[in-house]
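Single-structure report; data block below.
Omission of a single protein chain aside, the complex is shown with its protein chains in their original locations.
So that you can tell them apart, the chains are marked A and B in the order they are listed, and the count of residues begins at 1 in each.
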Amino acid sequence: MHEVSKTSIVSVCKLGSRTPRPSGLHTFEPPSHFWVDAVEIPAASASTPSDLSRLAPLVDQLRQRFPTDRLLTQPAQLAPYESDGLTAFRVHPGGVVLVQDASEVVTVVRLCHEHGVPFVARGSGTSLSGGSLPVAGGLVIALNRMNRVLDYQPRSQTIVVEPGVVNQQVSRHVAQDGLYYAPDPSSGPVCTIGGNVAFNSGGAHCLKYGMTANHVLGIKAVFPDGELVELGGRSHETAGADLAGMFVGSEGLFGIALEIVLRLLPLPERFHTVLAAYDSLEKAGDAVASVVASGLLPGAMEIMDKLAIEASEQAVHAGYPTGAAAALIVELEGPEEEVAAEIPRLDAIMQASGAYELRVAKSAADRMNIWKGRKGAFSAVGRLSPDYIVQDGVVPRSRLGEALAEVQRLSARYGLRVANVFHAGDGNLHPLILYDGRIEGQLHQAELLAGEILRMCIRLGGSITGEHGVGVEKLEFLPEMYGEAEMELMNRVRQTIDPQELANRGKLLLSASDVGKQSHAPHPLESAGVISRA
Amino acid sequence: MQHSIPSAELGPRGQAMADAVSSCVHCGFCLPACPTYQVLGEEMDSPRGRIFLMKDVLEDRLPLEQALPYVDRCLGCLGCEPACPSGVQYGDLITSFRAHSERKRSRTFFDRLMRQVVLQTLPYTARFRWAARLGKLASFTSPLLPHRLSNMLAMLPAQLPPSEQLPEVTPAIGPRRARVALLAGCAQQVLAPQINRAAIELLSRNGVEVVVPQAQGCCGALAAHTGADRLAMEAARKNLRAFPGDINAVVTTAAGCGSGMHEYPLWLKGTQEEAQAHALASMTKDVCVFLAELGPVGFAPLADPLRVAYHDACHLAHGQGVREQPRQLLQMIGNLELVEVPDREFCCGSAGTYNLEQPEVATELGERKAAAIVSTEAQAVATGNIGCMVQIENHLADAGRCLPVKHTIEWLADSCLDGHGSE
Partner (left out) sequence: METIETTEQLTHFVRNQAQVRVRAGGTKPATSGNANVSLVNLSGVIEYESSEFTITVRAGTPLAEIENLLAEQRQYLPFDPPLARAGATIGGTVATGLSGSGRFRYGGVRDFLLGVRFVTGEGQLVQLGSKVVKNAAGFDFPKLMVGGLGRFGIMTELTLKVFPAPEATRTVVLENDNQSDALETMLQLAASQLDLTCLDLDDTNRIRARVAGSDSALLDRVARLQQFSNIANKVIEGEEELALWQAVGEFQWVPAGYRLVKVALAPEQIPPLISDLTPGALRICAGGHLGWIAWPQERPGEELDRVLAQHCCPGLAITGDWHSPLIGEHQGSAFARRLTLALDPESKFTNPQPVV
């Protein structure tokens, strides 16, 4: 139930009136300084928070510059912006501004800075770590309409794009010249380059081609205080510190990228895509190890387990081996002759690996279908369970087997099903923890399980995130991966760039004021009342 | 996605709505498939945004009136459904939600009037003919009329074809291979009676006996998709009674009608007729699907080579999953070169009465579709829905390309040989 308060444009929840809290949620501390949607909060605690009082004058300023259809303040306009690809968290933003060019972004950022209002940049809202979760009482700067290609130099193999350009559109744009943009996150048809840059997105081809940072050559950005900065350039090479590289993956904390120069590669001449079925995950894992030991360098190696195969097959009908304990996709790519020479080597490995079924993509359409099945796998798991948590840990490749066995053990211990999809080539696990939020306590159990998986990744010498970023979701685990000195250094860097913590507050690093308040449950930001669970 | 929709309190379709919300994981894969999101670029006008809004309304967290502008802007093209990896039955949700909200929403007098005019004329052949003639007469006053009404008038053809009565039974030519019942449809029968005529001729030449049950009425899709669920249920019940059981299939020639009949089980959920509705829906096939399964006797080649663009009507491609059969059949015609339209699964903006209700978005989509067709250098267009035909023809004309736009079945009938191998 929303009302529009007289003093502020922010919609306010009629507190304590309705919204039966779904069972299985954490108990919340009353928020001290933010208005929060979807949570039962004692009315007394909803006193005018400071961010809200700053928001109203900012919105007044914005009204003079933006037409009403690009400055969203009505509850129904804001509700769809409450979440991104991680629906476990929802925050009602104070407003959304739909910007159309770089100068508008700069104007908005400068006004936010002037008024001390936090802002969150958002592209297509596909983050799986809550990377574009709004800040209560803050502004969402929606960049999806900034989707122009500003310059394209096929001979230099570079393209300059605005942040709202969709990942796959880049490859579509340059395909006529036999080029492509290598990073291919599963959400490629949807996610934007701006988001890819902020979170250093990966994809299925990272072992061979690296992540987004490896394909970003230059960035024009606006710092959270409105200063403009240009980093890198149009050369594939750098001279001097790789500042563009440092900007990539900063999860929006360094401001907003306005123009991005991307490196393009010649499209491989031939692909050879094999889909193998195994009666155990171990055999699939061993096959990957054998491929690596052989000296081959496939473009991609992907494994899916039984549950993931089932879900994906229901969604895409790509002809995955339902009933198999594991499916392995291996893809060779390169010049015709080279791939032809590598095929028998791969064949021999696959034959010896104990695969009970081997399928080779017969056409480009067949290959696309195999990939569509893999790339839709996360969402397809929505068919198996009303809720799930996607994890994104990395372990050294040689310890994949160990890690998977541990995941299975944890799954049994917690009594929760876990589907596994992973980029086997680079040790990037994506356990999908299935739970039903309507069952009392299951969300909490699922989160505990997810936490144990992340800690295992740290223990095995890996990382808590391979490509989704820390976001809101893994905020409390970053200090477990890095030591105190490293965390302090990161915080200090952030302070020099954004002392007010206006840019994407609540992601990657805890607020300076929240450091020390960490606990494992509830989420520290939840305790602080900054975020809430839907 | 978690929700607290009180599905039990929301009637027989409450569970369908809750299930759709529950299976949405908010991944955003629907965004590139959604024409309104592509045109408007805002989250409220995307499938997952609308799911959020509908969920919040059903949970009583958001006033219905605030969500309606965005829910109303949905074309109902169902482009999001095949794009959705987690299998959200978006069509079930939006149709049910529209029915649910219709009872609660307040409309302006003009709105109500428009709605009644549409709902009480379009689905009734005779009334529609009468209204269309009157409308054309009145069109000289159109500058004085509200935009939406003048828009509606602009879509009417300058001259209506003469009224036609379809024969109740058309025997098969040659040995009978099957017996089908044809849904005649309403608006299509007034605007383009040649389509059903072509279908009957084509089927009979292929050895199919065609029955046109005289007691049948409008399929009800128009009512269902605008939230008039009682009218829709009435229409469904009427057709349940009208269509005989001793047939191999119910054949439809308009994508929207076929898709509508496939929804009968949803409309009649929780009623005595639910099982019967399932039975009828499972027998219902687009004419191309039926013909492709039967195996057509053959087609004569066109006199001259012709590039023909095939446009996927949303309610064939997304609503019924029919993409390949029309293409297969068209490709059987010699000298007909079938070309694909870029972004082929994108709605043309016609979408039932959308043209009347959201003219700006409809026009933008129509222009995009026309441009996409023009880019193929096609000389003609084939598609499976009367609404798309009118929309595409108008927008191609606006773009200065007056290409012939014909129903797939017209192309096929024009080239059809009969069972004896002669034209």
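Here is the rule we go by: a contact is a pair of C-beta atoms (placed from the backbone, for glycine too) under 8 Å apart; a residue touches a chain by one contact, two chains touch by 3 or more.
Just so it is clear, the structure is predicted and the values come from calculations on it, not from any experiment.
Put simply, the hidden chain is in touch with A once you look at the whole complex.
Only one residue in the set A:D69, A:D101 or A:D242 touches the chain that does not appear here, and it is A:D242.
Which of A:Q100, A:N214 or A:Q500 touches the hidden chain is settled by the complete complex: it is A:N214.
When the omitted chain is restored, the residue from A:P57, A:G323 or A:G461 that touches it is A:G461. Screening A:P57, A:P154 or A:G441 for touch with the missing chain picks out A:P154. Residues 153-158, 177-179, 199-202, 206-211, 213-214, 218, 223, 227, 229-250, 254, 266-269, 289, 292-293, 295-297, 334-335, 337-338, 340-342, 345, 392, 394-398, 423, 426-428, 461-470, 474, 478, 481-483, 485-486, 489-490, 492-493, 495-497, 508 of chain A touch the missing chain (whole complex, contact as defined above).
Assume only the chains that are shown with their structure count from here on.
Touching chain B in their complex are the following residues of chain A: 1-2, 18-20, 22, 38, 72, 74-77, 79-85, 87, 96, 98, 124-126, 142, 144-145, 166, 187, 189-191, 312, 314-316, 376-383, 386-388, 437-438, 534. Against chain A, in their complex, chain B makes its touches with residues 1-2, 4, 22-29, 31-32, 41-44, 46, 48-50, 52-53, 56, 59-63, 66-67, 69-70, 84-88.
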